[in-house]
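Of the protein chains in this complex, all but one are displayed in their positions.
In order of appearance the chains are A, B and C, and numbering begins at 1 in each one.
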Amino acid sequence: MSLKRALLTGSHFLNGDVACAEGAIAAGCRFFAGYPITPATEIAEHLSQRMPEFGGIYVQMEDEIASMAAIIGASYAGLKAMTATSGPGFSLMQENIGLAVMTEAPCVVVDIMRGGPSTGQPTMPGQQDVMQAKWGSHGDYGIIALSPSSVQEMFDLTIEAFNLAETYRVPTLLMGDEIVGHMWEKVVIPPPEKIRTVNRKKPNVGPDKYMAFRPDDDLVPPMACFGEGYHFHASGLTHDERGFPRTSSSEAQTKLVRRLCEKVSRNADKIKKVEEVMLEDADVGVVAYGIVARAALSAVRKAREKGIKAGLLRPITLWPFPEEQVAEMAERVKAIVVPEMNCGQLVREVERAAKETPVAFLGKLGEDPHTPMEILEAIRGNC
Amino acid sequence: MAENKKPEAERKADDIRIGVYVCHCGLNIAGSVDCEEVAKYAQALPYVVLAKDNRYTCSDQGQDIIKNDIKEQKLNRVVVASCSPRLHEPTFRKACEEAGLNKYLFEMANIREQCSWVHLYDRKGATEQAKDLVKMAVAKASRLQPADEIEVPITRKALIIGAGVAGIQAALDLAETGYKVYLVEKEPSIGGMMARIDKTFPTMDCSICILAPKMSDAGHHPNIELLTNSEVSQVKGYIGNFRVKVLKKARYVKKDCSACGECVKVCPIIAPNEFDVGLASRHGIYSPFAQAVPSTYIIDMNLCLNKEGVIVCDKCLKACERQAIDFDMKPETVDLEVGTIIVATGADVFDPSVLPNYGYGKYPNVITSLEFERLINAGGPSGGRLLRPSDLQIPKRVAFIQCVGSRSDRSGKLYCSNVCCMNTIKDALLIKEHWPETEIYVFYVDIRAYGKGFEDLYKRARKEGVVFIRGLPAEIIEDKKTHDLWLVGENTLQQELYKITAGMVILSIGLEPRKDAEAIQRLLTLSRTQDGFFMEAHPKLRPVDAATGGIFFAGCAEAPKDIKDSVTQAGAAAARAGILMAKGKVTVEAITPIYSADKCKACGLCVKVCPYNAISLDKDSKLIHVVEAACGGCGTCAAECPFGALTQSHFTDEQLLAQVDAVTELEPEKKVVAFCCNWCSYAGADFAGVSRMQYPSSARIIRTMCSGRVSPKFVERAFARGAAVVLVAGCHLGDCHYINANYQTQKRVEKLWKKMEQNGMNRERLQLLWASAAEGEKFANKIREIQSIIDKVTPQEIEKGKKVFEKALEGG
Amino acid sequence: MPERIKHPPLDEKKTEPLKAEIYLITDECKGCGYCIEFCPKKVLEESQDINARGVHPPRIVDESKCALCGFCTAVCPDFAIYVAEKSSKEDKKA
Partner (left out) sequence: MVEQALVHPYAKYLREPMMPHIWCPGCGNGIVLNCFVHALDELQMDLDKIVVVSGIGCIGRTAGYINTDSFHTTHGRALAFATGVKLANPELEVVVVSGDGDLFAIGGNHFIHAARRNIGVKVICANNFTYGMTGGQVGPTTPLESITTTSPYGNIEHPFNLVHLAAASGAVYVARWTNLHVRRLTQSIKKLLQKEGFGFIEVVSACPEIYGRYNKMRSGLEIMEWFKKASVVENFSDPAKAEITREKIPVGEFVDIEKFSFEKLLHEKFSQINERALSKVS
């Protein structure tokens, strides 16, 4: 199975879901488990065709709960694993996202967001799962979520998601939306040597010394896999560094849960990515992500044409939230505009970071995302 | 067939000419019955034109007399008063036929088994009873009708019970002739006693060496189906058409067993091996001996640690490569249909531990001749070395004691066991052969070396220096320290006491009937002699036939005999069975129903009670149809029919009522009218006679084929005519020779009891008895018990009975 | 059949059954009693002493009766008992 046949180097005209799938392949994902759901189905369909070409596993499970469980299993068996879904399935996955967090299983979950709640609007875009991404599973934990706003990014960020997951042993979420998922655009797939892929840390001690959950300084424990002779145990129960259940020790609970959060927060600077456009002299800062960011960008340009000093801050990493960048921007701008395809989710994080700086929320639900004009209006109204 | 019976009145005296023959049977009958007087008495009975008594009516002269009389005296009915019809009815019927008289015009009075032998010390009573029995026979004879027999096919398959050398030989002979044979053996392997014996006399062949080839032939013969570890649990049907159930006990090892023995190595259970009489050990899973057939191993579930379906120990399971072990194996019942049965169940050996004076079981160095066979056998526990159990040394002096368990009332076995003398001589020579220095003493009563080559062997033994002393030791005393033995007794030739020491004493034990002989007897409704071995149909003329048709004997089941005789008899039994099956059909007695359509109300009761479904009701014609071939001949339909539309040929209402009337003509208040079924209770009564069990002479037995034939009106008639007691006797429920006909008997008797009670009669006067052919004692006791009832019955009660049942006097 | 069986078989010496050594890890025992109840040779019984878990562990009545079937080892839910052949005693330990 040479990567050559796996990696389709060159320029392609693809839709976002397919680009995501190809990104996964490029990142070295060799296991996909999923369940059909609009608007993420194309990812599964494409991988069901592509994976077997180079010995990758595609399996359609009985539901999203099983899909999530299966990729954790595959991950522990040593493969890079991914699943893809949309809101309703994402809800079902929360249980085992928690398990992935607790057992520190590297894996990628793609959520192509649609209109909720419940079954909602399967074929319509949305950004309503952003908070669920952070808080969806019970208990405290750190997690990583990326937000692509183009088909090319669907490719690039999927690779990035795998690299982060493998680096930090954290389930990493790719929070696309229906438009990015279904939109067709040019995608450039680089040659292999141009693609950076990361693999999980392996233990540097023998089975006798190995402790499955003893972290290095980066708070990430090296990961042995099933069948390598380490005879280790992993559990959804609170456990000690050996992985053995410690169900009634507050010491173990504190130590473990703290680490699970700090593993992400302490490495946030290495994880976080934002795109900043014309912010240096901006009076009005727009914070937008996903497909909305593209309308926002043209709104900012139009504003400049009209002499309004506007700028854009696009969090590529939704979680951990790029707090410092927003705060630093807030000190310079007079006002912040936050357009989202929901009733106000990420705006809360922006407000927290913005301190006194006024934040205007521009929410939208249903078929179309914001038009540049709408956002421009908002910019005008806040300068 | 329609009944052409004429009312009494219409019969002209000269129509019916009866000849009566009273047999002395040497002194067997004449000893306690005044035969001349009985003959005189018979002479006076109606239709009797001549009555004679002679010593042996069954002898050829006896039969010739009958034949001549039939021709010259124009006899058209014959009555013989002698032994049981189960023994000689066929003989006399044949004689009649040869003289041109239809055999159904012959009748028998059983004045031996049921009279002379059971009243040995009551000549008067016996004689009176004999007269009655003759009168009854005559009464029936005067109403007999000629009949033709129909033929039924014979299943061309044989069942052989017991797979010792006799059973194996019989099986091979029949199989070679081309018949399918089922060979049933209750032990895990075939081979029987002979497999355990070291050498055979007089030829000194290695026993197993000559038997083993036969065993494996039997095991591989395409016509022989081995059923080992199995027992016959049920036999129904009749000659040519037996339906047999065989219980195959679970072996817990499947046929896949390659007899590699790996399982034995790991089995933690160790127990004495029965085959070696406990001289050697075996494991919980084992093969009884090297040459066993089938070689498939077996698990002794009594010893195995795995009980109640819980496998605690799986060592053998794991050791068995072929995975042949199956602890879930269940016993199964195999259904067979056979035409003939050969009983080759063999004999047990006498257990000398009941003789305290010989100390068997107490003194280690006192062993039995069977144990000796294992000891001297090269394949045995001591590798053929004559080791004495106490110190495993070879004794310098050995003593044999003869007739242990034989020819002695003390041990209860009066007969000679036939093989022990020669066996001891053989054993003595074997010892001399291996250890010439050994001194050998044989204590005997008589030395019986009657067979071919026997005397030479005896002489050789004497020449070799074996010392024969006449007179058995009175006692054996053990030297506590050396475990040597002192034999004390009287030399009856020199008339001097002896006290001889020996290192080892071998008790030459006799043979006795199998413990389960009675079970076999009941299953097959056989007879046994007083000593408990199975009784042949005729000791001289039919030595391998059983009284029950289609059943034959081979080997020690019939009497103790050596290997040669067993094999000979096996061949004979096979030949006899073969003859039957070669014919392919057998005539069934003309004892099927007689139907008079005019009386039939098509109520269908007969259809319900027929055990053979031989009767069907045709709704349209309102008539019934009888399939005679299917009819078993129990006659319960005749007993059931409320309208007298059915009766049984040769056991017609008229004939049976005539017998009742005959009994009750004189002093009925002193008699018991007993109805006995041919197969069990009548045979039981015969067995009581054979065993010389003494009981009162009040019984007057009327034989029916089945107790189910006993119609309530017979009983009522007896009471109506003043009988003191009526006895209805049949096979045990479930053992009925006619499947289930005797359940009808029970129903009918219970009805009668109710009627009696309702009318204030003492129900004790009607007795119901279930007695098998083996239960002579039970029968005798019943008669004794009944006697006490008779003694109590008051004239008023007799009158009462007469009144209650007076209706029964009509008809007949 | 005559009661020869009163005397031991001649090959008694040769066919001596294997000797067993029964090992009780008493403090692991939770006192379910399975080993006692299901021992086909009734080699064990409940002891009077109380172990670390506060239950009565089994005690050996007669080790010589043990047939080495090993059911106690197999049925013990707590890995608190095992048997071995006497000979191989040493290497079973420690």
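The rule is short, and it goes like this: contacts are C-beta pairs under 8 Å (C-beta built on N, C-alpha and C of every residue); 3 or more make two chains touch, one makes a residue touch a chain.
Keep in mind that this is a model prediction, so the values were computed, not measured.
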| item | value |
| --- | --- |
| Contact set of the excluded chain (shown chains only) | A, B, C |
| Contact residue for the chain not shown (choose from A:T197, A:S235 or A:S249) | A:S235 |
| Selected residue (touches chain absent from view) among B:I29, B:V312, B:V505 or B:V749 | B:V312 |
| Missing-chain contacts mapped onto chain C | 21-28, 30-34, 37-38, 55, 60, 63, 71, 73-80, 82, 92-94 |
| Contacts of chain B with the absent chain, listed as residue ranges | 308-314, 317, 328 |
| Residues of chain A in contact with the chain not shown | 5, 30-31, 33, 52-53, 55, 57, 59, 61-63, 65-67, 69-79, 81, 95-96, 98-99, 103, 226-237, 242, 244-245 |
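Here is the rule we go by: only the chains that are shown with their structure count from here on.
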| item | value |
| --- | --- |
| Pairwise touch network: line, ring, star, complete, or other | other |
| CA centroid of chain B to CA centroid of chain C, Å | 51 |
| Distance from the mean Cα position of chain C to that of chain A, given in whole angstrom | 62 |
| Touching two or more other chains - residues of chain C | none |
| Interface hub residues of chain B, defined as touching at least two other chains | none |
| Contact set on chain C toward chain B in their complex | 1-7, 9-12, 15, 17-18, 38-41, 67-71 |
| Partner chain C, residues of chain B touching it in the complex | 268-270, 272-274, 276-281, 305-307, 310, 312-313, 315, 348-353, 360-361, 364, 367-368, 370-371, 381-382, 387, 389, 392, 509 |
